[in-house]
Structures are given as C-alpha cells and as structure tokens.
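A single protein chain has been omitted; all remaining protein chains appear in their positions.
And now, chain A:
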Amino acid sequence: MTDETPTPHLPPDGLRRFATIWCRAVYPATATSMTKREFESLLLALSERLAIALRAQPFDPSPGVSVGEALVTAHCTAPEALPRVLGVIDAYLLLYCADLTVLGQDEGRSRCARLQHAIAAGFARALQERTRSEQESLSVAALTAQTEIANALHESETRFRAVFRDAALGIGIADINGDIIDTNESFARMMGGIGLPTRRRNVLDWTHPDDSPEVWRLQRELMRGEREHYQVEKPYSRSDGTVLWTNLTVSLLRDAEGEPRYMLAMMEDVSERRLLNLRLRYQATHDALTDLPNRSMFFERLEQALAAGSPQSRVGLCYLDLDGFKAVNDSLGHAVGDQLLIAVAERLQSCASEPGQMLARIGGDEFVALVIDPPTADSVAELARRALAALATPVTVGDRELMVRASIGVVEGPTRNLTSAEVLRSADITMYRAKAEGGNRYALADPDSDARAISRHHLTHHLPAALKGCEFFIEYQPLVRMEDGSLEGAEALVRWSHPRHGVLGPDRFIPLAEHTGLIVPLGRWVLQEAVRQACKWQVRGIGGPRPLRVNVNLSPRQLHHPELVEDTVAVLEEAGLPPSALCLEVTETAMIRADENELRPLRELAELGVGIALDDFGTGYSNLANLRRLPANTLKLDRSFTQGLQRDPADPVDLKIVEGIVSLAHALRLSVTVEGVETSTQAEQLRDLGCDSAQGWFYARPGPPERLPEAV
C-alpha cells in the first residue's frame, strides 16, 4: 500500500467493530468450513485492506478486487452472500474505517462506491475462474475414471477372450432362440472339425437318441428364463458318425433388466471317461473267461427282481454244476478245463438267450440261468432239459472229446417274501440232490428235501462255534473180554448237544466235520478227553489190576494229518497214560486206501505201543492178503456179520464166515472184537467162535464215564 498516513479521527477499535458486523451479516451465507471466529479474523484482515485503500492518495480501487477474490476463496460463493458483503460495506465502511474530516463526505462516498465495484468485479472473476477450474478438474476426473474403466474392461475382455480361446472346455454362446453366436476351438475340436455345419447352427437341433429325457425339458425351462443353469451328461453325434459324450453345463445370461438374452454352454469331453466307466462296469460284472455275467451281476439282477415293488412276480432259476469237472482239471490241466468251461458257456448261452433270461457263471464250474417272469412253472424245467440236451454231445478240446455231465437244481416261485440268498440256497441244495441221485439230471426244488438239506447246511455252519462253545461231549461204550466177561476198556463216542436239535450222534456231524476239515481239532479234543478219562479210571483203580483201554476213532483226514504222531504222543505224555492204554480205530476202508507213506504214522504209533484197530472190518472188500502189511493188532468185525447170529439157530453161513475170519485173524496175531452184540445167544456163539472181546447193547449202551464201573 502507498501513502500510508495516520488516521487520528477514526473511532477507536473501528476496524474490529466493522469486521464483527460484517461477519455477523455474511457468515450465515457462506459455505466455509471455518469457525465463525476464524472467519471474523479473515474479515478483519480484509477490512484493513479496504481501510487503507479508502484513504490512499491517489485513490486506487484495485485492492477491492483482491478482497472479492479472497471472499470467493473463503467460500462466500452463495448468491445471497454478495449483497450481504456489499451491504455492510456500503453502510458501515466509511463510519468505522474512514476519517471523513480528512477525506470529505463526497469523496468518501465515491471511493466507497468504487471499492464496492472492484470487490464485485474481483468476486465475479474469481467465482468464474473457480467454477471453470472445478468443472475442468471434474471433467478431467470423469474422463480419467472412464479411461481407467475402459482399460480395465479391455483387460478383462482380453482375459476373457484368452479364457474363451484357450480353454480346454468347449464353450459356445447362443442367443435366446438357440442360434449359435460364437464357439471356441475346443468346442469345434470336440465336435469333430473346424467350424460347424451350417445346418446345425441352432442348439435345439442337437438331439441325440441317447439324450436323457429331462435334457430338453431343462433346456426349455432355461430358455423361458425359469432356470438359471443346468448340468447334464449329453451325447452329440459328430459329422463322422461317432458319438461325443459331454458333461454339459448351460447357463442363462440376462441383460441389465433381467431379461434372458444369451445361453452359455460349457462342455467337457467325457467320452473316454465314459468308455472307461462302461469298461470297468463291464469288467466288474462279467466273467473274464466266458464273458458271461458274473456272480455280482447275477445277484444284482436277481435282487432287482425280488425287490419290493418290482414289477416281476415270479422268478425261475437253473443252478447248474458240472459233474466231475475237478477230475478234468486234475487230469488234463487247467487249460483244458478252461476250454471246456468256455464251450459249456457257449452251449448254455444258446439255451438262455431269450428276453428275461440271463446266464451267469457264478463259480468255477457253476452256472446259473435266471428267468424273470417265466411263462409257466414248467418252462424253467424245460430250460434245464434244454441245457442238459445242449451238453449231451461231447465237447472237443484240442484233439480230445470230452463228455460233459451236469446236475441242475431248478427253482421256480413267486418273488415276494424271498431273498436272493434263499433262492440260491434252495437251487444249490436241489442241484446237490440231482448230483446225489446220480448226476447228469435236474431236480426240482421241494420244501421237504430243502429243509433236510438246510439242517445239514446249518450244522456245518455251526460246527466251529459248537467246538468253541463246548457243545460236544463223550459217551463211552464198554468193551468186554469174552473169556470172562470182565471190562477191558471202552470206545469213546462223541456227541453234539445241539442247543436246538438236542443230542446228535456222530453220524449226523462227523461226515460234515470231515468234509470241512473241522474233524482235526474235533478229533484232537476227543483224544484229549478220552485219554484224560482213561487216566481217571486208572487212578481210581477201575478195571482191576489190568488198566482199562480207551478206544478212539480216527477219521481218514486225521490219518493224513502230518502231526498225528506228535499230537498223540503229546496227549499221552501230558496225561501220563501208557500208550498201550490207547487204541486208535481206523476204518478198514481208510486203512486199505492208504499207501505206505500214509501208513507210516500208524506204524510208528503201533511201535510205541498204541493199539491200532481195523474198524468196520468186512465192509471194505479188502484183500485179505493185505492184512499182513497193515499195522493193526485188532480187527473189529462189522455188525453186519453178527446180525445173522442173533437168530436161533444162527445162520450157518454167517457162522462159517466169522469162524474163518477169527481163525485168519488169530493166524495173523490179530485179536478180534465184535460189535453190535445184542443177545446172550449171540454172545455165547461169538465166544465159542473164539472172538476175543465184544461190545454192544447186550453188555451196555454208550453212557457217561461215571456209569462205566457199574456197566458190566
């Protein structure tokens, strides 16, 4: 500022008072973020600038311009702000900020007016500038933002293009009518070539006979906008006639208003996976040798038919087992056996190829023909007859002609209330009946024979648990010395105290135990028990000075058991029984079948002092000359010989035979025991014939060990 002069005639504190008035008028019209106090101090500075300009010589109104600009900077930009700014200046500036005694009234008013013009001009220019620059900066910002978004969109688009182009998935976009708009390379490759045949530009034309029924329903729902997406497995026919299987996902794309606009299809080629699955499924359900359905597929089909709510009402089953197939395998080898099975499978297949029939191989030489809803009960038996007829001509394997025989169990019945296991068991039992009746025939299931067989089944099944659960016990039948009627020993006879069927004799379960191999542990248990019992008798002095002997039966399987000698010796030693107090009974049949190797254990036991008895002698058609080489020291005459002696007078032929056997036995230094002695006549005659000892009901029935002393 120029020409500053003191202002002695100003009201004291005039500037401050002016600023306060000015602030009070203007502040409410500002958009400033300053507090009122801050705003007032700004106005104080501006007042000072105006006061100086007012009295400057020469007068220059331009500071008013800067005041106008400063007010815009302080956001006094509301339209109503300017009149308030100027109104206060007009009314109070001269009063508080000028010495009119120096300036003069007229000059003062004139200067005040010109300052107001300058303020208005500065205000207008600054506001104009600010408005322009703000609009400019906002436009720049909007443009920048748009550019950034455009770039981002471009990048996003580029990324999507890359995904679309390079994806391993086939991607296709169609409009809402189904017309294809764009597809990627994978899509074209899957479809079998570059580009699409023009006649198939619409997805609705891409039908395939193997389409699942819901595909097109889902597609229609999607096109109507009722569904956002769906996923299915869908086949397509390629132009070369092959089939493409895809895992197809179709999504609906809507516009901003939510209207369906496009469809996006993504497909994954699952042809190979599907083939693999089918192959695996086939392998899992078919027999590799014959290519027939296997056991699991047979059961699956059977269970389907038996399932509750299944539309089938009856099933028929032919359970076929080749007779003597093991012999083929054993004598001619597995390769021949396999060829035979293949040939059998082919012949049987030709008998069971009608709808509703299925032939399966469910075991080595076991085949099953399943008939769903057989037209008549006899039609299943008819199938069995056809099967037997088909196998009647010999099978040629290599240069051999093999006869094929088979036994068939036929079951036919209603599906309800049957389980697959029951049906199969019934068929199995019936097949065994056919086999037992001589084989190469079929048998029809009947409930009675089923029940018998089922109980055999059941016993076999429960043997192991019975052995563990101590359901077996031993009864002893006394052996009597014929010379003086004294007690010589006892035969141990095992019993099964079955919780449901009561006490079962050995004939009911020993063959089963022999068959399953359980005879070995069971036999060992019997031996232990019997030996222990013999010891007890000895300790108690029963039998007088001569120790009682205990006879224990040995089955063929036990005979072959490698640890027979070791086990027996161990049992004897453990109990402290002399070997001579034990006699092992082996059937004649088992003994004469045994070769020298198999006889060696018996020979070893005999050398140790264990007695060996040839049981059931006379039933085995043995070559009498052979007796010499056997390690036995006792013959037990089968009861069939003694039956003829029950009559009075006795059958003279039987008498002669027994006499002959006894004399032969004695010549070979074998003692003779007779079984089944039931009458005193019998007993007397046998004694007269020279028999050494006897057992039978005439002396005592088998009984518990404690009854032995009083038995004789």
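Rule of thumb we're sticking to: contacts are C-beta pairs under 8 Å (C-beta built on N, C-alpha and C of every residue); 3 or more make two chains touch, one makes a residue touch a chain; residues count from 1.
In the analysis below, contacts and distances are computed from a predicted model.
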item: Options "Mannitol-specific phosphotransferase enzyme IIA component", "SAM-dependent methyltransferase", "Molybdenum transport system permease" or "Acyl-CoA dehydrogenase": UniProt name of the undisplayed chain; value: "SAM-dependent methyltransferase"
item: Sole residue of A:Q135, A:T419 or A:S497 that reaches the chain not shown, by the stated touch rule; value: A:Q135
item: Per the touch definition above, residue among A:S33, A:T101 or A:N417 touching the missing chain; value: A:S33
item: Missing-partner contacts on chain A, residue numbers; value: 28, 31-37, 75, 77-78, 130-131, 134-135, 137-138, 140-142, 144-146, 148-149, 152-153, 156
